[in-house]
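One structure, pasted below without further comment.
Note that one protein chain of the assembly has been removed; the remaining protein chains are unaltered in position.
Chain naming follows the written order as A and B, and within any one chain the residues start at number 1.
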Amino acid sequence: MTVKVEVIEGGIPHNKIMAAGLIISLVCIYLTWLNVLTGTPWFAFFGGLGAVAAIAWGSHTIKTLCSYGIGTGVPSAGMIALGSGVVAMLLATRYGVATPIVAVVVAAIIGAILGYLSNNVLAMHIPVMIKSLTELAIVGALTLLGFTAMMTGNFTFSALATGQVMFLGFALPSYVSSYLGGALIATVFMLAAIAIQHPFNACLGPNWKQDRMLMLSYEVGFLSMLAAAIMSLALISIGAALLSIIVALIGWWYTYNQYLVLSKRDAAAWLDAKPFPEEAEGP
Amino acid sequence: MENIVFGIGITALAGALATVAGAAENTESDIGSQGDPNSQVQLAPQMGYLHRIFNKAVAGEPPAYGLWIALGAGIAWAFMAMQINAILAIVLGCALATFIQGVYATTAYLGRTASLAKFGQPVFVDILKSMTTVTMAHAFVAIFTTVTMCHLINAALGHPFPLPLLGLVWGIALGAAGSATGNPFYGKERQYQTQNFGAGVPISASGNIVRYAEAGQRNSLDNGWFTAKLAGPASGVCFGLIVFLELWRTVIFEPVGAGWGAIIVGIILILIFMVIDRYIEVWARKTYGPYTKPEEVSS
Partner (left out) sequence: MSAVGAKPGGSAGIDPVASVVAIVLMIVMLAIMYMIGTPMAFMALIGIVIGGVLIGFGVMFVPVGGAPAAMGQAPGIATGVAMLAAGAGLAGLFGGAWAAQTTSNLLVIVITGAVGGGLMMAITCLFVNFIYVYGMGIPAASGKVKKDPITGDTQTEYKSQGTEGHGLPFVSYVGGVIGGLFGGAGGTLIYIMLLDVYEESLPAMMQAQSGQLLPIPAAQIMPIAVTLAGMFAIGLFLVNAVLAAYNITGTIEGPHDPKFKRWPRAVIASATASALVGLVAIMIVAL
């Protein structure tokens, strides 16, 4: 790679972001359990907010990991996060209300072992490798769990596997029209994989700024939440899905505008229909 | 018999759609400048060569296209599950996927360019506005044709994978095929047009991409119309062949020999392509000749 990667200077320390991301994500995902307690689907959008928090945390983890020059591209970190997170998340959905905690624990174990394999067997010898891959696996599992909870209203396995099909005006339970039966998890998988690695990949460069990257991670999180909310129209009630769409739209619009403001602040120049300056030609 | 004829018809249609998808995918990634050639667009300002090329750093083409196609397929599936007409569902799904692709493109350009502020590379708002819409247009063609192809494979040919999973699989395959074929042509032939033809770019010239067009300064649309002439159709034929031959050998030869028929046909096809490749390689060595005298001169 011919791109120079720089070390973090100043800003919020990574461990603070990790703690905040983990706690906010877990709290938001648990708030979707209110759906079960109240028997309504209105709290589904909290799952999306939990996923946004996890994405923000994950983007900062990738930044920490890639500062050490891993030799391959940034997108692979997103792929391995999701590849390890998806199994942990689906195993955890068996455990009812304990699902998010089980997902975090199982993902941590998988991530730690993968980190050990990368660092020691594959001789990458990067100081933060094991910790970063552990964090990435947890981020992958939580992001998937958040979007799944938003799209199905719940995070238990039976909610994922059963949907409805309209037959002569009656709603019959159906497996083929469910979240798993229709393989919507594949779309959410890719949404999360690209969303986690995009903020660092897009803000890569000598003038990397933490607040700009974090704002981009919120933007990309809300954009993914918007896509998932549109897909949830098929799985939960129209009202709850519209609520998710509106929350996602508002969140996305605000963060996108903020990102434009921050980019304008950081750019060398903000030109419209002008040529590039000629005198800056180099050797 | 009718079953096989119907299957062949769908296979041919899927192959044609895949060809269009491959061509559009390559043109889109060249106008946006995505993937490995984009490292030069990123490097140029650091070596002092400012430019007006779009810097779309959204992962590489395989994962990015895996996302757009899976997204188009997923939203289409959701609309189909709500009993919306299949074609309308696919169009709506692909339109939304294209919108998301456009947003990703803008944030990538702004992020990368703002992070190059140290070298004086400006953010060109007119480039942002004009290039993004063009890449979105090509992306829509690629996404729509691929999602339609996946829908045909699932609904008409009876593949067990649901639509979003097929979208993920073929999206990554589309990105891999288009990127492998189109990247060298864009990277060497167009970005480094001023270097010697018929030779690779020497390492000493890294970063010195062409920044001036026939008139004025070059932007990504100039790159796009060039690569759309050869790399685009080549990527299209590559992906079209992949899809068509994979479907064709399964639809016709799967019933033969309890599955072994398709395998044998596949192996024969691999050998045929190997022979063609060897022919091309030998032709190049004979026709172009070596750069230096073989082995007598120390190189």
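Simple rule for what comes next: contacts are C-beta pairs under 8 Å (C-beta built on N, C-alpha and C of every residue); 3 or more make two chains touch, one makes a residue touch a chain.
Everything numeric here is computed off the predicted structure, so don't read it as measured data.
The missing chain, though absent from the display, is touched by one residue of B:Ile8, B:Met47, B:Ile84 or B:Ala180; that residue is B:Ala180. Here the missing chain is touched by one residue of A:Leu22, A:Leu49, A:Ile62 or A:Met79, and it is A:Met79. Counting over the whole complex, chain B has residues 35-37, 39-40, 60-63, 158-162, 165-166, 168-170, 172-173, 175-177, 179-189, 191-192, 196-206, 230-231, 234-235, 237-238, 241-242, 245-246, 250, 254-255, 258-260, 262-263, 266-267, 269-270, 273-274, 276-278, 280-281, 283-285, 288, 290-295, 299 touching the chain that is not drawn. Although one chain is not displayed, chain A still touches it through residues 1-2, 4-7, 67-73, 75-77, 79-80, 82-84, 86-88, 90-91, 94, 106, 110, 113-114, 116-118, 120-128, 156-158, 161-162, 175-176, 178, 180-183, 185-186, 189.
The definition used in the following text is that only the chains that are shown with their structure count from here on.
Those residues of chain B that touch chain A in the shared complex are 39-40, 42-43, 46-52, 57-60, 63-64, 66-67, 70-71, 73-75, 77-79, 81-83, 96, 100, 103-104, 107-108, 110-126, 161-165, 167-168, 171, 206, 211, 216-217. Across the complex, chain B is touched by residues 1-4, 73-75, 78-79, 163, 165-166, 177, 181-184, 186-191, 193-194, 197-199, 201-209, 212-213, 216, 219-220, 223, 226-227, 230-235, 256, 259-260, 262-264, 266-277, 280-283 of chain A.
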